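A single protein chain has been omitted; all remaining protein chains appear in their positions.
So that you can tell them apart, the chains are marked A, B and C in the order they are listed, and the count of residues begins at 1 in each.
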Amino acid sequence: MAENKPIPLEFEKPLEVLSEQITRLEQQLVSHPELEADIEKLQEQYSKLKKSLYSNLKSIDHLAIARHPQRPYTRDYLERWDPNWLELHGDRKGSDDQAMVCGLVRFDDELRCLVVGTQKGRDLRAKQRCNFGMPQPEGYRKALRLFHHAEKFGIPIVTLIDTPGAYPGLEAEEHNQAQAIAVNLLELSGLTVPVISVVTGEGGSGGALAIGVTNRILMLEHSVYSVISPEGCASILWRSSEKVLEAAEAMRITAREILALGVIDGVIEEPLGGAHHDMDMAAANVKAALTRELKSLLALSPAEIRKDRQNKYRKIGAFVEAN
Amino acid sequence: MAENKPIPLEFEKPLEVLSEQITRLEQQLVSHPELEADIEKLQEQYSKLKKSLYSNLKSIDHLAIARHPQRPYTRDYLERWDPNWLELHGDRKGSDDQAMVCGLVRFDDELRCLVVGTQKGRDLRAKQRCNFGMPQPEGYRKALRLFHHAEKFGIPIVTLIDTPGAYPGLEAEEHNQAQAIAVNLLELSGLTVPVISVVTGEGGSGGALAIGVTNRILMLEHSVYSVISPEGCASILWRSSEKVLEAAEAMRITAREILALGVIDGVIEEPLGGAHHDMDMAAANVKAALTRELKSLLALSPAEIRKDRQNKYRKIGAFVEAN
Amino acid sequence: MAMDLKDWFSNRRKRRERENLVPKQPLSNEEYCALWKQCFQCREMLYARDLRHNLHVCPKCQYHFRIGAEERIEQIADPDSFVEIDQKMDSADPLEFVDTDAYSKRQKQAQKKSGLYEAVLTGTCRINGHDAALGVMDFAFFGGSMGSVVGEKVTRLIEKAIEEHIPLIIVSSSGGARMQEGILSLMQLAKTSSALKDLSDAGLLYISILSEPTFGGVTASFAMLGDIIIAERGARVGFAGRRVIEQTIRQKLPADFQTAEYLLKHGQVDMVLDRLQIKETLANMIQFHQPLVEDPNRAFSKNGRSKVGSRTKK
Partner (left out) sequence: MAMDLKDWFSNRRKRRERENLVPKQPLSNEEYCALWKQCFQCREMLYARDLRHNLHVCPKCQYHFRIGAEERIEQIADPDSFVEIDQKMDSADPLEFVDTDAYSKRQKQAQKKSGLYEAVLTGTCRINGHDAALGVMDFAFFGGSMGSVVGEKVTRLIEKAIEEHIPLIIVSSSGGARMQEGILSLMQLAKTSSALKDLSDAGLLYISILSEPTFGGVTASFAMLGDIIIAERGARVGFAGRRVIEQTIRQKLPADFQTAEYLLKHGQVDMVLDRLQIKETLANMIQFHQPLVEDPNRAFSKNGRSKVGSRTKK
């Protein structure tokens, strides 16, 4: 599938400069064949720089990639996994939150699942329609309706998480955003079908967790997951919105750090430069990971599946017991 | 409890005339003791007329009593049954429909229940707050939340029905009024606690049934229950809003007629002239009937209680099978 | 709660003739009428056999003509697979109801006019090889209103699905309750919903299809209780009718009020489908909701979860 050229991020600027230099030289190559050696050298330099750049990313660079406007969203994955995926709409009670996409998906003849994922929207109109990926309470209730549907029919569940968080608005509070999230946490923990979540971009606080209480949590290499946005943390703890870098580092929001904390179960590799550099490969990587994990969970009994999920969360926490 | 003097209905006017005549004579009694005999005669006549009047009511007279502005509503019953009844509010999702009142009530040391009832509101402001007894979808969902609460804790349920119907409004349709009703029908039929409904005033169509799928249905003597309001029926079938009388008769909306059709299980006697003539007595009569029915249902197992309810509705219907 | 007939007729009139299409052609004679049908929406003259092959959807403008229960069954069930049950169940007249005419007389007229016994056909069938219980309402009989017969037939259909452990599909089309059966018609809402509770507890799939028009008691019972709810393109669906609401709120309603697209926007249905997509989608969903893994060695397929979906005939 043809994709738009990736828009470079701030920290990718040196790469960009080099790349432009190479292009300029290449254009002169016909009239100046002697440039060939220079170009080759530059290209080598480019490859090296690229590798070292992406293997030494700061938290804030991961954050930038996770929020990249070309990052693949739930619908991008769904289209690639199963072009015939069947979307299911609505909470049945007045609302169909576009920030929460739900659908029935076949991975192969042996494996089908319900996918529930947040959706940010690509162009401005889609962004507005999707509320920039911030679900209303009704979005969480739509997800819950379909969680129960999947439970009833023994269909495994996959959730894709990429949200700044639950929407903090007047109506959202009126309609009890907190309760919508809390009920999902409780109901997800009681399901007896396998549930796996993948943080594909931003995992933003309770709004992410509301579809993230699962048997396995996977994170894409450059995705982030945190209890509050680094911006929010900086402004509360440092009382300065400029301390985002510090806050992002201090909170340990990256996939590898969270893996080290024992909270998630695996990190899915992204194409070099991030998932938006090759959506097809990103989608294939996620699908492969999901297939593997789902198949292993399907070997468990329903009661074991529930117990497995509850045990996972029961163990998370760091404390000291004095006596 | 002191009550306001009952406001006479149209068909009660002859009684009213007689009563005024008696009062006038009584005022002259001191100066004209010879009037005593006349008064006595008139009083006898009054009693006779009253009895014959209330034992020969037309459907439309019952309808008028059922809709009498002084008719006791759910809160009137609750206060009389248990001054310490504990009201529970809200659907947890943004709304607390005042047209649907829910509370925990103790009948005696042995018998407690959840009461769910529609509420019309007495004065104009209360009427508006209660939307004239017409619940929104959120009202039915509030009731459902508490039905599930009662089921969880093995608490029997009593529902009191007095509603023109579910509210036919724009927001009500947006929020899926039909679904709110349908889900209640389904969920009520699956409960394993005893559920009894009493039609205390108007039983208006699906909006009434949404809290009326119960093990026993009782109706107050002058209450009515119908699939559509007589006004609606007249305007559709007769194409004339003046044919209310005919429609009311044709649809068989009165307690005794519906008992004869085998749909309800009993008729609760009202004070002469209707429940608004003596709320205390009306409340006591309903409580006695409920206590009797609940105690007999409590002898059944949960599974039997559900089966009993489903069987009841399974049998309702009139059809012919040709072969 | 009956809906207003004027509502859906007026809507048709309102749709404007498209300028770039063939100008209207007045109908000439009966023979002509039988062969040709004019599209309500674009006014195109359509050859009746072509229209039928296109499932009574105008090939020019996609207008969905209202169809009867028999045509619907033909469109959904595999050829010759539909086996009707309770074929000759007939309305009684429990109230001996008379308005400007007797209910018993109206029933006979409705039967004669529509060629149907009652407002719903029920039975079992196969859909692309999958067994299913199928009920289809017909608006042409008494406005698709639900009386005792509709309630009883739908209930028996649900019981049949439970008994045979097959998914249930109901295509609704109704103006509401059958007023002439009074409170008995209202109680059919409870009876059918109660049967659906058993179906649900048995873990069986129920797909509800809402077709133009579905209102009142049918919407407020089985039509809104599907695990999956599909609105057919062009359907209008609601609880109260448009006119009743306008009288209540004394306000103009939005133009798309109670249309299939409105239902989707307000989260009331899972999807809106063109008529031509329905059969494939039904088969697809029935298959999706079957347990995929039949291997008895795998814990997930054998463990306490009730078997769902249909058996597929090879």
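The working rule: a residue touches a chain if its C-beta (ideal position, glycine included) is under 8 Å from a C-beta of that chain, and two chains touch if they have at least 3 such contacts.
As the structure is a computational prediction, the values presented were derived from the model and not from experiment.
S.K.: Can you pull out the displayed chains that the omitted chain is in contact with?
M.R.: Hidden chain contacts in the full assembly come out as A, B.
S.K.: In the whole complex, not just what's shown, which of A:Val101, A:Ile155 or A:Ile228 touches the removed chain?
M.R.: Counting the whole complex, the residue in contact with the absent chain is A:Ile228.
S.K.: For the full complex, which residue in B:Glu12, B:Asp76, B:Glu138 or B:Glu293 touches the chain that was left out?
M.R.: Answer from the full complex: B:Glu138 touches the omitted chain.
S.K.: Of A:Glu174, A:Glu242 or A:Asp280, which sits in contact with the chain we cannot see?
M.R.: The single option touching the absent chain is A:Glu174.
S.K.: Out of A:Leu78, A:Ala99, A:Ala166 or A:Leu218, which residue would touch the omitted chain in the full complex?
M.R.: Checking the options A:Leu78, A:Ala99, A:Ala166 or A:Leu218, the one contacting the hidden chain is A:Ala166.
S.K.: Name, in rising order, the residues on chain A that touch the hidden chain in the full complex.
M.R.: For chain A, the residues touching the absent chain are 165-170, 172-179, 181-183, 185-187, 189-190, 205-206, 209-210, 212-213, 225-228, 232-233, 236-238, 246-247, 250-253, 258, 261, 263, 309-310, 313-314, 316-323.
S.K.: In the complete complex, which positions of chain B touch the hidden chain?
M.R.: Missing-chain contacts on chain B: residues 84, 86-97, 104, 106, 109-112, 138, 142, 149, 152-155, 192, 298-304.
Heads up, the rule we're going with is that only the chains that are shown with their structure count from here on.
S.K.: If you tally contacts for every chain pair, which pair is highest?
M.R.: Among the chain pairs, B-C has the highest number of C-beta contacts.
S.K.: Name the chain whose C-alpha centroid is most distant from the C-alpha centroid of chain B.
M.R.: That would be chain A.
S.K.: What is the distance in Å between the mean C-alpha positions of chain A and chain B?
M.R.: A distance of 55 Å separates the two centres.
S.K.: Determine the centre-to-centre distance between chain B and chain C, using the mean Cα coordinates as centres, and give it in whole Å.
M.R.: For chain B versus chain C, the centre distance works out to 34 Å.
S.K.: Report the inter-chain centroid distance for chain A and chain C in whole angstrom, where each centroid is the mean of the CA atoms.
M.R.: 41
S.K.: Among all residues of chain B, which ones touch two or more of the remaining chains?
M.R.: Touching at least two other chains: 174-176, 179.
S.K.: Touching at least two other chains at once: which residues of chain C meet that condition?
M.R.: Within chain C, residues 200, 224, 266-268 contact more than one other chain.
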